[in-house]
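Apart from one protein chain that is not included, each protein chain of the complex appears where it belongs.
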Amino acid sequence: MAEPATARLVDAGARASLWLQPHRIGLIAVGVVLVVCAALFMRWDWLPNYYGLALEGIWRTLWILVVTCVLGFMLAVPIGLVQVTGPRWLSVPAYWFCTVIRGTPLLLQLWFLYYGLGSLFPQYPWIRESFLWPYLRQAWPYAVLSLTLSYAAYEGEVMRGAFAGVARGQLEAARAFGMSRWKVFRRIWLPQAIYRALPTLTGETVLQLKATPLVATITVVDIYAVASRVRQSTFIVYEPLLLLAVVYLCITGILVFAFRKLEARIPARLG
Amino acid sequence: MSPPGWGGNLLRGLFNSVLIAAGAYSIGIMVGIAGAFGKLYGGPVLRDLLELYTTIVRAVPELVLILLLYFAGTDLINRLLEAFGYQRIDINGLVAGICVLGIVQGAYSTEVIRGAILAIPQGQIEAARAYGMSPGLLLRRITLPAMLPFAIPGLANLWLIATKDTALLAIVGFNELTQETRTAASTTKAYFTFFLVAGALYLLLTLFSNVIIARVEKWARRGMHVESH
Partner (left out) sequence: MKYAPEAAAEAIHIENLHKKFGELHVLKGVSLSARDGDVVAIIGGSGSGKSTLLRCINCLENPTSGLIRVNGEEIKLKADSHGHTVPADRRQIERIRSRLGMVFQSFNLWSHMTLIENVIEVPIHVLGVQRDEAVANAERLLARVGLSEKRDVYPAFLSGGQQQRGAIARALAIEPRVMLFDEPTSALDPELVGEVLKVIGDLAQEGRTMILVTHEMKFARKVATHVVYLYNGLVEEEGPPEAIFGAPRSDRLKKFLHNVH
């Protein structure tokens, strides 16, 4: 990066002026007017009362998002791998797992786990006596389980393609140099598959964010549930929903930005 | 385990789900075609507005959009009616659901169709212009059919999303499959069974759709050299 600082500055300036065309200034002005009108003429007096709850809700939304994405991705790697190279007794169940989860609505899966399984558990005394019982009586483990499985299935499908897409010749070359099967997987196959899958991660994670409000239907209090509560107790309809949409837009924006930075740090060039 | 009659309810729910999905999908494709052309050939203001539309819809959860559009849409229509001196009307839940999901689908379709139009070899469009086709004829005879093979995979995926997104209308209380299932389950307390059955119905719908999609894809790719997969 030996290019002179002035050149970069000029470049940035040119790009800014390219972006800030006259009609954009007009559109931004309209947007600002709309925001000011919303601030002045809509009702925001409920905001101080629910401020704390809203922050907690945002925190819980982010927490669920991060935990389920990380767990889901860890599951997705083996699910993708066994479908490419595994024995039939592993690849067939993995295939059907992906098909079933991707073929049914997440809301139904969530309700199936929470209401369906949840209603079966109390019938078995050994479950009631186990150390898990205090958790099984709460809602969030079901929410985390269901969102994790969903992410695992969608990303598992991506990982299957990513593993299959790595050129056979590279794996053969690694084996020809005397690498063990495990080493070939760890040093060559897995890194390349993950590089391949990276571009899809942004989209899948944004989709996962958009799925999180479903957990509100099984009594987990995320940011969506807070907005619903405001609507129900104050009968104010638009304001909490609009603010909610803005919150999701911001989180999406941060996610996209973070992933772009992450991708830029990975120098891999794939053919 | 289930009293007679619940099966009928579930099937009616399934029918409603398919109806909403089909309606929303059709609206989505029409919005998508218009949106794609706006994004490709429209003026700067239109292009920016469409960009705003697709960005917002793809970043905000469907659930939030459904509530916002449902409340705001019915409110707006009624205010307009009152302003012109008509009676307020109750917006049919089915119509509202179809419209709202259609707007959501439209944002995704816009991107799919825009990409597909860009994938058409430019020479084919140029040839059509060189032979004196009017813009309308060019769209109908060349651009739309020629983009199909590029758009079908994305559009097929959107259909599967549409069938699953209908479940979200359960939350606003519309009697599609998921909501019917919940009613049946909570009445009979046989949660496990009913959700399992509903899951099987959705899965069957998806698998059946996949068979149709494979045929449509084969047909759309008839002029392509490499057969799909």
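By written order: A and B. Residues from 1 in each chain.
As a working rule, a residue touches a chain if its C-beta (ideal position, glycine included) is under 8 Å from a C-beta of that chain, and two chains touch if they have at least 3 such contacts.
Everything numeric here is computed off the predicted structure, so don't read it as measured data.
*Asks:* Indicate each shown chain that the hidden chain touches within the full complex.
*Replies:* Looking at the entire complex, the absent chain's contacts are B.
*Asks:* Looking at B:A146, B:L177 or B:A190, which residue reaches the missing chain?
*Replies:* Checking each option in B:A146, B:L177 or B:A190, the one touching the absent chain turns out to be B:A146.
*Asks:* In the complete complex, which positions of subunit B touch the hidden chain?
*Replies:* Missing-chain contacts on subunit B: residues 121, 123-124, 126-134, 137, 141-142, 145-146, 148-149, 222-225.
The criterion applied here is as follows: only the chains that are shown with their structure count from here on.
*Asks:* I'd like to verify one number: the distance from the centre of subunit A to the centre of subunit B, where each centre is the average of its C-alpha atoms, in whole angstrom.
*Replies:* Centre-to-centre distance between subunit A and subunit B: 22 Å.
*Asks:* Under the stated contact criterion, what part of subunit B meets subunit A in this complex?
*Replies:* Touch residues, subunit B against subunit A: 44-45, 48-49, 56, 58-65, 67-68, 71-72, 160, 164-168, 170-171, 178, 181-182, 185-186, 189, 191-192, 194-196, 198-199, 202-203, 206-207.
*Asks:* Please name which positions on subunit A make contact with subunit B in the complex.
*Replies:* So the residues of subunit A in touch with subunit B come to 21, 23-24, 26-27, 99-100, 102-109, 111-112, 115-120, 206, 209-214, 217, 224, 227, 237-238, 241-242, 244-245, 248-249, 252-253.
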